[in-house]
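Note that this complex is displayed minus one protein chain, with the remaining chains in position.
Letters A and B name the chains as they come in the text, with residue numbers starting at 1 for each one.
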Amino acid sequence: MQDILQSLGLAFNLMWRLDPNLVAIATLSLKVSGGAVLLAAVLALPFGAWLALARFPGRDAVIAVLNGMMGLPPVVVGLLVYLLLSRAGPLGPLGLLFTPAAMSIAQAILIFPIIAALARQVIEDAWDEYREQLLSLNATRWQCAEALLWDMRFSLSTSVLAGFGRAVAEVGAVMIVGGNIDGVTRVMTTAIALETSKGDLPLALALGLVLIFLVVCINFAAQAVKSYARRRHG
Amino acid sequence: MVKAAQRILRVNVFGMFTRPFRTAFGTRAKSTGLCLVATALLLAAGVANSQEKFIIVASTTSTQDSGLFGHILPLFKAKTGIEVRVVAQGTGQALATAKKGDADVVFVHDKVAEAKFVEEGFGVDRREVMYNDFVIVGPKSDPAKSAGKDVIVALRKIAEAKAPFTSRGDKSGTHAAELRYWTQAAIDPQTGKGTWYRETGSGMGPTLNTASAMNAYAFTDRGTWLSFKNRGELAILVEGDARLINQYGIMLVNPARHAHVKKALGRQFIEWVASAEGQAAIASYKVNGEQLFFPNYGR
Partner (left out) sequence: MTSILPLSVRDLGFTIAGHEVIQGVSLDLAAGSRTVVLGPNGAGKSVLLRLLHGLLQPTGGTLRWAAADARRHQAMVFQRPVMLRRSALANIRFALDVAGAKGETDARARLALDRVGLGPLAERPARVLSGGEQQRLALARAWALQPQVLFLDEPTASLDPAATRAVEDVIVAMHQAGATIVMTTHDIGQARRLATDLLFLHQGRLIEATPAEAFFAQPRSAEAAAFIRGELLW
């Protein structure tokens, strides 16, 4: 209990005086995971919409696999991306290993199934409501998908945020492909792991509290924007 | 480059949320998507290339976590302008990383493994540049009565008492050293697996955390121990044995095997560490007034 109180105090102190190290690490965390979300969403939202509207043999299997992939183990994704980006791997010449870009890529792979699967569900539910109207207008599948993606933007923002939450909180993948290099690839979660391994548990927990605080703040902001927009757009 | 990418990013992200798509399938929606992909790639490339003059050093947690790198690398950068990016892993993993060509320089502590690494042609220009020493930590009450100077005797007593002992079990330099002492003591710790001998399969810090929580003995390098905070009831019990010397070696990843290795920058770093200036920098690093690493290049 003593430790936890100490951590709370420490967390507050770090944030209050905007500790430059903390700011740098937290900023990198947000950039890396933000990039991952961007990359994943650009691919996963259209894919989810396509899967919602498409009918083909084996579709149920694809959905089951996609849903299952929501629980991808970060370490496995990290290893996979590591082997791809390693100098000895197929994408080695890009020289991306141990860079923030590599971390974004790993996280993007990790959260692609989350965003795609949730988007698929949202779009499929909406499709029930919109189907006849859109087909009556002679819209093509792709036009339907596009219209639904835009119309469901408030609900989809929740799936994207879920992806962001998972990306920013995972440590296994970024540790492997980022290498936790001080000032270059050290993010909140790898810093927490480092402090834990140095036995500085109160500091590790304090960093964890800061991370939780940041994520909650972002969700608060998103929620506020969302409910304002919903009131305006119905 | 990064700035430009960020500018594109900002414009499009805000554009996307403030304006509905004006057309159903029109160019705007499509180009927005393409822009986003392009931006993400640009951003990735920009971040990757933002620092031109740097090398990657695969090293161990002991040098990183003890704060040694935090002390000497800024000095090196001030002199040469070269940024050293340290990926801290166990020695085994660090060597594996280097074998794949993912590092320019290796800075580790496992003579046997290093010799093999060089012999197989993965590394060149190996130099022994510093040492510190290993210690055995354990509960202050010392139930196995292992305290003293002789590491072999201490290990025998721990095994006889079947006192809990946490080992890293991760093929790191420290793990390899620990196993060598068990062999010298003619004990196979695997017989105690599942009872008193516990392999954590993780780094030095997590292993010490486990030892602290279980009040167990552990074999560690002094540097990590000195900067380790979650000690609980643990204290140093065995130290000062000449056999406990922990030698660090530094070497360049063989550019003949991996053409992209930054050999000029890497050599510059190796030579600096071995130089009088680098050696002095190592010697001057202290935690609570205690010197952690002892330079010994050429000795």
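Heads up, the rule we're going with is that a contact is a pair of C-beta atoms (placed from the backbone, for glycine too) under 8 Å apart; a residue touches a chain by one contact, two chains touch by 3 or more.
Note that the structure is a prediction, hence the values are computed from the model and not measured.
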| item | value |
| --- | --- |
| Full-complex contact with the absent chain, from A:22, A:147, A:160 or A:205 | A:147 |
| Footprint left on chain A by the chain that the document does not show | 129-130, 132-139, 143, 147, 150-151, 153-154, 232-234 |
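Methods note: only the chains that are shown with their structure count from here on.
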| item | value |
| --- | --- |
| Whole-Å gap separating chain A and chain B, where each centre is the average of the chain's CA atoms | 28 |
| Complex interface listing, chain A residues touching chain B | 35, 38-39, 42-43, 46, 86-89, 92-101, 104-105, 139-140, 142-143, 146-147, 150, 153, 179-182, 184-185, 194, 196-201, 225 |
| Chain A-touching residues of chain B, taken from the complex the two chains share | 9, 17, 20-21, 24-25, 29, 33, 36-37, 39-40, 43-45, 47-48, 51, 56, 61, 64-65, 69-70, 85-88, 100-102, 203-206, 208-209, 212, 227-231, 258, 260 |
